[in-house]
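Here you go, one structure.
Up next is chain A:
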Amino acid sequence: SGGPSDDESSDGSDGSDGSDGSDGSDGSDGSDGSDGSDGSDGGSGPAANIGMVYATGGLGDGSFNDQAQQGAIEAEEDLGISFREAQPDEVAQFSTFQQQFANSSDPDYDLVCCIGFLQADSLADTASSYPDQDFMIVDSVVDADNVASYTFREHEGSYLAGLMASLLTTRSFSAGAGSTQGDSTNLGFVGGVESDLIQKFQAGFEAGVSAGNDDVDVSVNYTGSFNDPAAGREAATSMYNSGADIVYHAAGNTGTGVFQAAQEQGKFAIGVDRDQSVTRPDYADVILGSMVKRVDTAVYNAIEATVDEEFPGGSNVALGLGNDGVALVYGDQLGSEIPDEVTEEVATARENIIAGDIDVPSEL
Partner candidate 1 sequence: MATAVHLDGITKRFPGVVANDDVDLEVERGTVHALLGENGAGKTTLMNVLYGLYEPTSGTVRLDGEPQAFDSPRDAIDAGVGMIHQHFMLVDPMTVTENITLGSEPRKWGGLAVDREAAREAVADLADRYGFDVDPDARIEDVSVGEQQRVEILKALYRGAETLILDEPTAVLTPQEVDELFEVLAELTAQGKTIIFITHKLGEAMRAADEISVLRDGRKVGTVAADATSQEELAELMVGREVLMDVDRGAAETGDVVASVSDVVVEDDRGVRAVDGVSFDVRGGEVFGIAGVDGNGQTELVEAVTGLQSVDAGEVRFLGEDVTTVSRRDRIDAGMAYVPEDRQERGLVMEFDLVENGLLGSQHDPDFAANGRVDWPTTRQHAEAIIDEYDVRPPDADADAESLSGGNQQKFIVGREFERDPELVVASHPTRGVDIGSIEFIHERLLELRRQGVAVLLVSSKLEEVQGLSDRLAVIYEGEFIDVVDPDETTEEELGLLMAGERPGERANGDPDPSSPPDGSGAADDGAAADAVDPAGDRA
Partner candidate 2 sequence: MSVADRARNVLSRLATASGTERILISTAALVLSVLIGAVLVLVAGRMTTCTAGEAVYYFGTGFCYDPIAVFDRLFLGALGDPFSGGWSPNGQFAVTLRETTLLIFTGLSVALAFRAGIFNIGTQGQLVVGALATALGVLWASSLVSGVVGTIVLIPFGLLVGAVFGGLYGAIPGLLKAYADANEVITTIMLNFIATGVALYLVSGVFKDPESAANQTVPLPEFAQFPAVLFGARQDFSLVALAFGLLALGALYYLLEHTAFGYDVRTSGVQPEAAEYGGVDAERTVVASLTLSGALGGIAGAMYVMMVLGTFQTGIPSYGFDGITVSILAGNNPLGVGIAALLFGVLKSGTTVVQFATDVPPQLVGVLRGLIILFVAMPEFFRLLARGLPGIGRGPESAATDGGVPVDGGETDE
């Protein structure tokens, strides 16, 4: 009962070639010229044209953006939409790309997906300048009739990760390439750059850890970068060396270093955003589980709603454990070895959170 870890099998990171904005035949003039928004029937054009504006990390971050792309790819396969991507590398480019999509008439984009909270400010402007264009944003809320906002309750999933970790670290457990010492009272959290968002992961994790065992401490390290695996490795190594058995990361590519350190030290790690035991199979023997954040679901749902002409403009969906927006998925290789007492306790906590019996803090 470890949450829905169903369709993680397709690795999105090699899917970026699926991006083809211009419809196959350039010569077919205006076949889908003005009816862009109501073309859900087969016809010659795609069911919908979707614009994707990713967060500044860009594709290939192994987590957030790739996960969003995954949603678009699935929508392409299931719903026959077509999408085009833009990878801004600085904040000022968000509005450029948002406007380019909004302005475009060939094709006319039915929905522009804005990934990441940094896009919120520029989207607020863009959305009011283009009232006829539909947008969706992930990780932030923009109050406008033509914007659907999707936020995640990362702290809830992180709580489960913390709970699992603290239950495992206080017992002697060994599986795959790692093991824990029964007498250890120490866990680790590695973050990328300090921000409210990453602190949500940390807060939930720490709450879960205390819930599992009040005596367990969490060492925290922020490397200051989402792209520095070497720093991630040093941070995690230092944690393992000071007695931590399990390190949870919310640090993008920096997390690779955390997995590596776990392998070197014969300890465990917990992945983030996607099921990293699948996307990083080389480290599957140390990844106990991953706190997945279903950005793909958010993107997919928004696209589906657009295709169905039920675009939830102005809505604000908070995706948590309850609606499968976040989940703790157990490692592909190690999941089956985690003792039932632990998984059961985690499952109970999940129910309690959904039921509102446990209130997980989202701030430190």
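Selection criteria: all candidates are chains of the complex that A comes from, given by their letters.
Here, contacts are C-beta pairs under 8 Å (C-beta built on N, C-alpha and C of every residue); 3 or more make two chains touch, one makes a residue touch a chain; residues count from 1.
In this text the structure is predicted, and so the values were computed from the model without any measurement.
K.L.:
Among 1 or 2, all from the same complex, single out the one that touches chain A.
P.N.:
2
K.L.:
Can you list the residues on chain A that touch candidate 2 in the complex?
P.N.:
Touch list, chain A to candidate 2: 17, 19-22, 24-25, 56, 84, 86-93, 95-97, 99-100, 117-118, 120-121, 125-126, 129, 139-140, 193-197, 224.
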